[in-house]
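Only a single protein chain was left out; the remaining protein chains are all shown in position.
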Amino acid sequence: MTDRHDRILTSSGFSVSPESPIHADNPVPTPRASPPDIVRCASMELVVTDLAASRRFYVDVLDLVVTEEDEQTVHLRSMEEFIHHNLVLRQGPVAAVAAFSYRVRTPEDLDKAVAFYTELGCRTERRAEGWTKGVGDSVRVIDPLGFPYEFFHDVEHVERLAWRYDLHTPGALVRLDHFNQVTPDVPRAVNFMQSLGFRVTEDIQDDDGVVYAAWMRRKPTVHDTAMTGGDGPRMHHVAFATHEKHNILAICDKLGALRRSDCIERGPGRHGVSNAFYLYLRDPDGHRVEIYTQDYYTGDPDNPVVTWDVHDNQRRDWWGNPVVPSWYTEASLVLDLDGNPQPVVARTDESEMAVTIGADGFSYTRPEAGSEPPPEHEQGEYKLGHQL
Amino acid sequence: MTDRHDRILTSSGFSVSPESPIHADNPVPTPRASPPDIVRCASMELVVTDLAASRRFYVDVLDLVVTEEDEQTVHLRSMEEFIHHNLVLRQGPVAAVAAFSYRVRTPEDLDKAVAFYTELGCRTERRAEGWTKGVGDSVRVIDPLGFPYEFFHDVEHVERLAWRYDLHTPGALVRLDHFNQVTPDVPRAVNFMQSLGFRVTEDIQDDDGVVYAAWMRRKPTVHDTAMTGGDGPRMHHVAFATHEKHNILAICDKLGALRRSDCIERGPGRHGVSNAFYLYLRDPDGHRVEIYTQDYYTGDPDNPVVTWDVHDNQRRDWWGNPVVPSWYTEASLVLDLDGNPQPVVARTDESEMAVTIGADGFSYTRPEAGSEPPPEHEQGEYKLGHQL
Amino acid sequence: MTDRHDRILTSSGFSVSPESPIHADNPVPTPRASPPDIVRCASMELVVTDLAASRRFYVDVLDLVVTEEDEQTVHLRSMEEFIHHNLVLRQGPVAAVAAFSYRVRTPEDLDKAVAFYTELGCRTERRAEGWTKGVGDSVRVIDPLGFPYEFFHDVEHVERLAWRYDLHTPGALVRLDHFNQVTPDVPRAVNFMQSLGFRVTEDIQDDDGVVYAAWMRRKPTVHDTAMTGGDGPRMHHVAFATHEKHNILAICDKLGALRRSDCIERGPGRHGVSNAFYLYLRDPDGHRVEIYTQDYYTGDPDNPVVTWDVHDNQRRDWWGNPVVPSWYTEASLVLDLDGNPQPVVARTDESEMAVTIGADGFSYTRPEAGSEPPPEHEQGEYKLGHQL
Partner (left out) sequence: MTDRHDRILTSSGFSVSPESPIHADNPVPTPRASPPDIVRCASMELVVTDLAASRRFYVDVLDLVVTEEDEQTVHLRSMEEFIHHNLVLRQGPVAAVAAFSYRVRTPEDLDKAVAFYTELGCRTERRAEGWTKGVGDSVRVIDPLGFPYEFFHDVEHVERLAWRYDLHTPGALVRLDHFNQVTPDVPRAVNFMQSLGFRVTEDIQDDDGVVYAAWMRRKPTVHDTAMTGGDGPRMHHVAFATHEKHNILAICDKLGALRRSDCIERGPGRHGVSNAFYLYLRDPDGHRVEIYTQDYYTGDPDNPVVTWDVHDNQRRDWWGNPVVPSWYTEASLVLDLDGNPQPVVARTDESEMAVTIGADGFSYTRPEAGSEPPPEHEQGEYKLGHQL
């Protein structure tokens, strides 16, 4: 771990560290068992309360490809995917996330997953026939943070439609990019994910060392998942990638044409964290979906870890556009292995929204104004807010 | 004029009329003299209080090309312009607009301009040597709405840099596209502009026939100028065009990199009105600059006039993103021919901001919800606002 | 007309003149009658030999919108059009062009058209009910150059689908942009078009004053039609506009996915002339269709006329990529008013292909090499050719 005093301030306003700058005061014990070798985030299983409405959103609006469906489920994939699905919609009584699913390198990594989580005292359940269509032998666990994680290697291959431009639409989604999880204690969560083999790429902190969010990766992008500080365990969003920025704008344009613009929650914009271009949507159940493009390569072993000041109002939107409060406060429930919602534990650390928006919080556009609330006309975070 | 009952509702949510749907109760008398044949909006003269700061904004940030400059003025043009300038920055004591300048077809159109405005009792002043460098014989007037208008034909040609891609930057501005003026009585202003030869392309109304804004053109785009209802005469913005949407995003990215994101006031987004992609910036004096691309051809004599419902929350932003209050309320002073600020007269008609934002106003995303305030979760206009 | 010695060489390699630099030795007499006031090129009627195949090309591949169709005809429009059609496909025995159709400003302009062409001794035929569906009173003529021209004002309005992004595809065509005609004597054709009210925007010449092609406009873009030197009268291409360059690339990608890449004849590329981004396709009958975006505004009365040196190998493709010979030599027949193909007259002036490609011709990349064939490694025109 890099001490904060060893961080180097860059000309872009954030700092970089050679290693993760996050320390957990209350860590999950690190198992002696080796973790499974996780290749990438691969799919999410979403419980939806109106399958027809969700299908319209994901298939007719977002143009994901239906690999297979029946009356209770729809299995969807992105245009460049060759495994059976990246998203499963399952009809159910309560909108929630049933699984964050990761692909592991070998079948034997399932044994490792069972051993790893069993040593931690977590409930695990392995099904040789898989938990969803298209996937074989797989393990589901409730991890120490309360999230339902799935691991699988065996999966049905389907045709990669990357070259099928006759099927691409203006907003074509080409890959599942990442998950984002809400958890009360970010350092504890990061520490646990590190024991699972994840590496930190970016985080948001304040001068007191409070960590508001952190991004972690297996594949060499900015993240396979992120931990956002808040009441949890909850699912903040699942993100799909497009090739270019205009694809994301086209999704907005289409939503306008369909008079469904109210499902645009935030954006489009440029993230500070990740440097990616983004858009946040809410599906008919309120599940949040990010559309995302153009972060950067992180695969080197000494990839510099980026730390943003929580008061930097370009950290969440590089253009300083305000973050809507719902984006901070709302998230999806997650389920236990019996399909019951996990209880939500309140965050006790500082709230990013509270410290950056409104009368008590502040943000700055330029670093020289960082030590105190800036003059009102410079309060980029309040571009909209302070006028209402 | 088309009666509102003859408007046709389109599948996009707005209505179209064969002619302008705006009636002025209190029109400026139509002169018997023929108006000058106006070709296009051509340039604006801005008085700025810190010329060096303004030069940094327009030259170093927005990459406009300096045609000519001295200690008091900077003459700037866009990449595809062949006349001397599209923007003049002039050092002065009060930030304001000295002239909205239009090109006319022939030298004789200046005689017509003098006759036209003289008949209306307006002050006119003609200078054979021009009011700015690069421009010859020209006329300035204070029009019946209180705005300083300039007309010229004779102008110095400079090289069109359209092919000089070695000089283009990621956010290259290629044309001056339009002006936007704030005036209390929009129908009166529209009626006057029609007598000057402008044609209405779009407007915003309510069911009572109150007109909140109107767009008018000479060249066959959506506008050369627009009239925005509000306290006036003031200048709402001047707009430059880019080739593509990514050019506009690049300007935002650059402003972030320069830690000047707080000059982004609104957007980027897709307009409902005009269908263009947009961004609003504020220069160091608060003058508003729009960056704009991809409206549509309007040159046919029977081009359908588009009328938007003021309560349609996609009229100003097709994605339903909120309009920041400052965008409605703030604007630049305009000068008389002696360089003194024109007095500002308050609008007495309904305020668009008041009827669409906040506790008293409402907006809708879908037409079926148009007759009354929609449920809160559908209030796209309030995406941010109602949460604060 | 500007004398060639008064042309000004620009830093981009071409010259500019204040007026058209083209002189006709053998002009069509200018009628005393006033020409009709042409608004813009509006549609083309194409005779196709396999209507189903053509429909697949224009509707299923290029995604033009069917306004109306029957067993013999398909009426198509682009996404931003509000008149009935921009293209009519009509089943017939010989692939050819039945009409280049222009919109005029008023109904009375049809009377002017009849008088104008009658004075020239041209056959004219007026039909109050129109020649195609959706269009009322209209006049067709065989002009002095042998082309079938149509003029109309009265036309059925249909919904402009500009905002219907749910219907836009990645390669959405938004406007009919221009025609291009092949004619043996370009100066004679230009002179005639000037008498019809067209203005020259660009041309290609050599040092001896031979004119190889010229571009002319009514609406303020680079052209409504162009005259390409060659055996004629024939139709070189009809061009549709997209919003952005990626839309054109998407059409190429789709053609690849459909295994129809062999209908790509030339491009995509950047034109020197017009500065537009382009692609040339061939439809199932060999009719050439250009997809085009981002030329520049030409509406000022003194818009500088651009003259390219025929030996400048960036004139046709700014990147110096070779022009395929078929692009020079192949074109569509045009019909007389009885539906019979017009005879084709050979060009006797120099051929652009002959003077620029292969052993006898030459081209240069840099001006300093302009006076003689450049060393082989600099022969951009021969990037491919000289290696075969």
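For clarity, chains are labelled A, B and C in written order, and residue numbers in each chain start from 1.
Assume contacts are C-beta pairs under 8 Å (C-beta built on N, C-alpha and C of every residue); 3 or more make two chains touch, one makes a residue touch a chain.
These numbers were taken from a predicted model, which means no experiment stands behind them.
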| item | value |
| --- | --- |
| Chains shown that the absent chain touches, full complex | A, B, C |
| Residue in contact with the excluded chain [from C:46, C:113 or C:249] | C:249 |
| Residue, one of A:25, A:71, A:208 or A:300, that touches the chain absent here | A:300 |
| Residue of C:59, C:94 or C:324 touching the missing chain in the full complex | C:324 |
| Where the unshown chain meets subunit C, residue by residue | 12-13, 244-246, 249, 252-253, 255-257, 259-262, 264-265, 268, 270, 272, 277, 313-314, 318-322, 324-326, 357-358, 365-367, 377-380, 383-385, 387-388 |
| Residues of subunit B (touch criterion as defined above) contacting the omitted chain | 163-170, 172, 244, 246, 250, 253-254, 256-258 |
| Interface with the undisplayed chain - residues on subunit A | 10-12, 14, 16, 39-40, 80, 82-83, 103, 105-106, 157, 159-160, 162-164, 174-175, 219-220, 243-245, 272, 275, 294, 296-297, 299-304, 318 |
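The rule is short, and it goes like this: only the chains that are shown with their structure count from here on.
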| item | value |
| --- | --- |
| Maximum centroid distance from subunit B, chain identifier (CA atoms) | A |
| C-alpha-based rotation, subunit B on subunit C, 0 to 180 degrees, nearest 5 | 180 |
| Equivalent interface positions on subunit A and subunit C, same or different at half | same |
| Subunit A-subunit B separation of Cα centroids, rounded to whole Å | 41 |
| Separation of subunit B from subunit C, taking each centre as the mean of its C-alpha atoms, in whole Å | 34 |
| Gap in Å, rounded to a whole number, between the CA centres of subunit C and subunit A | 51 |
| Junction residues of subunit C, two or more chains touched | 163-164, 244 |
